[in-house]
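Only one protein chain is missing; all other protein chains are in place.
Let's look at chain A:
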């Protein structure tokens, strides 16, 4: 039985969403119900009380100099630091390389709070270095955005798994559980795409929390990052892009049945890398072919 078109755009009465990680759930700790309130709880647990303000100096490294910025510990993010340079500098940031005063360097999302004195460096789509990290972050973010607007669009209670994919596959995919194997028709896909594009145009932020291992094990989180997009929360295993503003061309082209779940495939190109309609049609057609072959 196909899902009726009318039910696709019905907004769920519940404001929270449930998502599960791709890995198997251990028997000892049940999987956490990921909701916006749970996200706030974990953030409070990791970063402490937001009302307490501690200042910390963060050095923003640009091409020719390092500019110190005074920000709030555990509250301010790298995005706020980049905003001190310029708005365009902050908007173009996809990831950030953090060199803390204590410990080793690591890559994080731009919207992840800073916990200590550090030196940060912006990584964008045009960065010659760390291209693979940027590509993986973008591909991961597209999957999460797809799950977020599908969660809001569908009337049924669904769970999501995120198959590990990379850009060489030509498409990203989301495993949707709860549809009983009913794939989307062409009309439903068109409706979903319209809703998805309007969702992306709202420029929703990717709020990211780096969850320590102890907190993740105690809370039943399967992944080292929690991401909130609007009111939807997901667990993931890496950083994400800044916001949906950085997503350019985007389409969900097909869905296929896999047992009782439905795998939804899509393809996207960043806003910073514009292309012609012909090139985009080639990319989308190739993604459809590869998605169909992997059935």
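Details
Heads up, the rule we're going with is that a contact is a pair of C-beta atoms (placed from the backbone, for glycine too) under 8 Å apart; a residue touches a chain by one contact, two chains touch by 3 or more; residues count from 1.
As a working rule, contacts and distances are computed from a predicted model.
One subunit of the complex is not drawn; among "Large ribosomal subunit protein bL17m", "phosphatidylinositol N-acetylglucosaminyltransferase", "Multifunctional methyltransferase subunit TRM112-like protein" or "PRELI/MSF1 domain-containing protein", its UniProt record names it "Large ribosomal subunit protein bL17m". If you put the hidden chain back, the residue from A:126, A:187 or A:202 that touches it is A:126. In the complete complex, the hidden chain is touched by one of A:62, A:86, A:101 or A:279, namely A:279.
Only one of A:113, A:220 or A:270 touches the absent chain when the whole complex is considered: A:270.
In the full complex, chain A contacts the hidden chain through residues 125-126, 128, 131-132, 135, 138-139, 167-168, 170, 267, 269-270, 273, 275, 279, 282-283, 285-287, 289-290.
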